[in-house]
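Every protein chain except one is present and positioned as in the full complex.
The first chain written gets the first letter, and so on, giving A, B, C, D and E; residue counts start at 1 in each chain.
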Amino acid sequence: MSLRQDWDSGNDTLGVWLSNASSVSAEAAARAGFDYVCIDMQHGAIDYSSMVGMVQAIELGGGVPIARVPWNEPGIIGKTLDAGSHGVVVPMVNTREQAESVIRSCRYAPAGSRSWGPVMPNMRHADNRTWAHEYIACIPMIETVEAISNLDDILSVPGIDAIYVGPADLSISLGLEPGNQDGDPLFDDALAAIVAGCRRHGVVPGIHATGALTPKRLEQGFRMVTVTADLLAMTIGLASELATARGATSGTSDRMY
Amino acid sequence: MSLRQDWDSGNDTLGVWLSNASSVSAEAAARAGFDYVCIDMQHGAIDYSSMVGMVQAIELGGGVPIARVPWNEPGIIGKTLDAGSHGVVVPMVNTREQAESVIRSCRYAPAGSRSWGPVMPNMRHADNRTWAHEYIACIPMIETVEAISNLDDILSVPGIDAIYVGPADLSISLGLEPGNQDGDPLFDDALAAIVAGCRRHGVVPGIHATGALTPKRLEQGFRMVTVTADLLAMTIGLASELATARGATSGTSDRMY
Amino acid sequence: MSLRQDWDSGNDTLGVWLSNASSVSAEAAARAGFDYVCIDMQHGAIDYSSMVGMVQAIELGGGVPIARVPWNEPGIIGKTLDAGSHGVVVPMVNTREQAESVIRSCRYAPAGSRSWGPVMPNMRHADNRTWAHEYIACIPMIETVEAISNLDDILSVPGIDAIYVGPADLSISLGLEPGNQDGDPLFDDALAAIVAGCRRHGVVPGIHATGALTPKRLEQGFRMVTVTADLLAMTIGLASELATARGATSGTSDRMY
Amino acid sequence: MSLRQDWDSGNDTLGVWLSNASSVSAEAAARAGFDYVCIDMQHGAIDYSSMVGMVQAIELGGGVPIARVPWNEPGIIGKTLDAGSHGVVVPMVNTREQAESVIRSCRYAPAGSRSWGPVMPNMRHADNRTWAHEYIACIPMIETVEAISNLDDILSVPGIDAIYVGPADLSISLGLEPGNQDGDPLFDDALAAIVAGCRRHGVVPGIHATGALTPKRLEQGFRMVTVTADLLAMTIGLASELATARGATSGTSDRMY
Amino acid sequence: MSLRQDWDSGNDTLGVWLSNASSVSAEAAARAGFDYVCIDMQHGAIDYSSMVGMVQAIELGGGVPIARVPWNEPGIIGKTLDAGSHGVVVPMVNTREQAESVIRSCRYAPAGSRSWGPVMPNMRHADNRTWAHEYIACIPMIETVEAISNLDDILSVPGIDAIYVGPADLSISLGLEPGNQDGDPLFDDALAAIVAGCRRHGVVPGIHATGALTPKRLEQGFRMVTVTADLLAMTIGLASELATARGATSGTSDRMY
Partner (left out) sequence: MSLRQDWDSGNDTLGVWLSNASSVSAEAAARAGFDYVCIDMQHGAIDYSSMVGMVQAIELGGGVPIARVPWNEPGIIGKTLDAGSHGVVVPMVNTREQAESVIRSCRYAPAGSRSWGPVMPNMRHADNRTWAHEYIACIPMIETVEAISNLDDILSVPGIDAIYVGPADLSISLGLEPGNQDGDPLFDDALAAIVAGCRRHGVVPGIHATGALTPKRLEQGFRMVTVTADLLAMTIGLASELATARGATSGTSDRMY
């Protein structure tokens, strides 16, 4: 099932973020049971040269591969989709004009002006034009005060399937520290405004979260919630295992770790 | 502090295993606080082409980089050390002759016949011959019935700093299922025999474990205990975060994950 | 002989397209006898990190390496030329302003504003400024209705050596299915208009084709015709060999392939 | 279906060889309909660093990935299987002792002494020990006069599923030019002897061939026949398309290609 | 010590340029004693896929890693800083608007609009927002007649720490041959004007030089002077060693090298 089918069926979706350029950890993450696996080429240590193999690994692992591009630029959006990504997350979309540019880059004419040449999807789908039309998710990011002030202008651009909130950038833009600033009215109101706007326009609201925050975000109405990330999960797992290992070592070793 | 200094000071050491060919996750793992970080070129999805950068990343992260080679072969042992590894774990050493070959590959003459050309250590250490002599840890693996039957022959080879037990291979060799077969007398007796042998010969006993098993292994006398691994920790972390995320979703979504 | 010398001598040129990031298949393709070998960084599964070695392989194989960039962006055009490409194909040039930007990116001052630093050509040519001036081919793509409506504005920009038609994008822009729509007057007229425009302005008309279509395209006046591509040729070759192999297997095997 | 299941069901199998280190062409080849796809790490321009991703690509493409190792060496055979290969082709097996070494490297105890740590199969199969036991194909190569003189000694080693003939090496060993020397009694008799030996011992005979030779090889009794290879098919395809393109150019161009 | 601390302390800084995508030569260069090591992604044969490891290598070697981006584009500037670069050199900044764009890309709000997600710095610095604010150097390039004519407009943009002159591009823009055109009044006056402008605005003037030119550039007032580069130094070293080697060979060999 694709993300768009999931959303059309009324399902909420939980995802995982990849920051490490590895088709090995990508396959492992794809097998972990998330509804989407996002290759982060903006802040992750990944670029196009790694993503072709990572999309293969995610597809093999039964995941739905999407990708975040470094910037709202037609060249990399086209390459990302030609590599077989089922969707594209585009950072820092603050105006209607920028949102229209996202759609132009993502959709074939007449809806947009994406150039034809789907080198990897060609191997996988019988009718790529239809597949792209029905499956590829266009997901601009809403993460600044400016974007919120242009919310209806942005969300009313035809062809936007979902938007995605970057809480750290949103917080900075609001004059707060980067992070999830739940409890601060500026932050809480911004999230509420975004969800409300999405409902007005039939757009799926998405957001970056943590495992612990996910239930709250779903209650707030977000339907595309990223739960964790590859390097973050590894770091959590390493720390947890090391703490377990050390727990009982105090009696047998005088080493202070 | 090097592993050998640690051991000479009477410290137990806890380590982490790397199976993913990435200098990014290697730096993250090196910063997690383990006493050694082992690049696994035997069963990990890693070979020499990745390890040069991984050693750099581990050194940058303040970790002690060692490596497991695919097999007891002088070429790859030499390349591993020339890449700057502080030690080498060599699988399936079952006889005294094989142990002597490990030492020949690891040590410069007259102790062995390692070839001179430490391309990466040359950048980092003022006197590489002394550094190699005093710091590099030679660590054959003891993981079969045959090796245990030759234990004193192996452990008495001059130049062995530690040995390392692979519990899965040991179990298979004992006719058990691969894994930690604690409670099975065959397995328990084998571990006890290895630790006892190491004590007789002044060799550090090491073993692959888990966070939960580590305290027991330390109590059993193992002094080099691998707690977890990169991909394993990531998988544990992903599953844990996803479970947390789903815990409260039951009320807001009818989706069966 | 360079492409521009070929064209100046009145020769038609037949080329091959590369979509696979490999210096091995690039050398093989370069030795196959085509007049140019184009590294496709737009729709091919290739980016800059692979193209440096591919240019070396093509030069070694005696081919003329050119490249298609992902988009009309000065950074990647500069890197492509600094990697030693003899020419650059730039997608989706629809206006005179966009064509002028191509020239600015491709030519040193005063003709343009390319930045100096030809790291790879420096190794190969004695006088790089002259070499670049006389050899590098600037090849904007004409592949939309908008571009055809601006044809004279585009073709009259000084410094354009050739243009290149992407038939799939042209067809989509014309409201047709992606592909070669020969026989459809919209498509046929568009090609004729482009060739006629090129003749008016002394610009070489180029187009993406197939082996079978090439003779017709040459008759239509195209002088830079891409005959096939690496992955496509491999797929054709595999299918052909497998069919040959199976042809006589029917009697000796009841397997339905 | 695995190769061994294919063979056990009485099916002949046709395969393709990969010499290019690319997960892109590997996926394309896997989708071409062959019964196995062999990653050639001996003569192909491929080593372990590329094969992990190539196995992923072949699995994604629905192919059965096997691999040829550079030499009969336990380290690389283990790494190849840990990367998820369904079988391993081992060159230059000339004696029973060498054949026994192949089996030791390929099989877990008690059948052999492969070390446990299936990093990639772990992601894909629920019970890896059973999967390995039932699916992995051990395929020594018979390609010298010496091997033929030891044929029964080799083929009677327990655990050999198939053997594979390298016709070029066989010809050289016979004192002929490298290649398929059909018609030369030395060569014909050698193939016949190998097929007869395989039938005596219940081992599947395999051989490297071409599309045109495949029907004959199947008639001779070979049941694992490699039809073509990635680079070879590309070269054939390029030459064929270029010839088609040039066929009709003679009238429109005075260029002698 | 960071570059900005160096400059604030009144120190002149001498640097080295890297054009080769290698973490091995990067570590060697970092250990050579320069005040900064610049990874050149514009004219060097390097892109993002290599720079993550190169930054690790430079940090390990005790150097200060900065990077030149291919163009003034927010996506790559963000990725460069997220990879852990301590500064960014941005080519061809000719107007105040372009300089403001550099600052927007380099600085977090409210000074700019860099997006939050410092994947590699996160591992290394406790407070990344403060670290970025105090350490990261924004360095636009001044290298055209147009830029000089807009000098005060550019240099007065808040947040510029230094500017960097590319002498080859400056010369071309002045109508001269690419290179250091010392003695030509056009060139000399341009350098003098840039240094004077920098002093008016409290901006550090930087320039690309050679070992021999460095003393003069320091006397002219430049405070960030690049002395040489990896490939250039290698070429110089190779030629010098070969000349030494050949010097005495004339008597023992009749070979004309």
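Everything that follows uses one rule, which is that a residue touches a chain if its C-beta (ideal position, glycine included) is under 8 Å from a C-beta of that chain, and two chains touch if they have at least 3 such contacts.
Remember, it's a predicted structure, so these values are computed and weren't measured experimentally.
In terms of the touch definition stated at the top, the absent chain reaches B, C, D, E within the entire complex.
Within the full complex, the residue among B:78, B:166, B:197 or B:211 touching the omitted chain is B:78. Counting the whole complex, the residues of chain C in touch with the unshown chain are 23-24, 27-28, 31, 52-53, 56-57, 59-61, 119-120, 123.
One chain of the complex is left out; on chain D, the residues touching it are 19, 21, 40, 42-45, 47, 49-50, 69-71, 73, 76, 91-92, 143-144, 166, 168-169, 172-173, 175, 177-178, 231. For chain E, the list of residues touching the undisplayed chain reads 11-12, 14, 16, 19-22, 24-25, 28-29, 32-35, 45, 209-212, 214-215, 218-219, 225, 227-228, 230-249, 252-255, 257.
Heads up, the rule we're going with is that only the chains that are shown with their structure count from here on.
Centroid distances built from C-alpha atoms place B farthest away from chain C. For this pair, chain A with chain E, the centres built from the Cα atoms lie 34 Å apart. Between the CA-based centres of chain B and chain E the separation comes to 41 Å, rounded to the whole angstrom. In chain D, the residues that touch at least two other chains are 24, 28, 52, 119-120.
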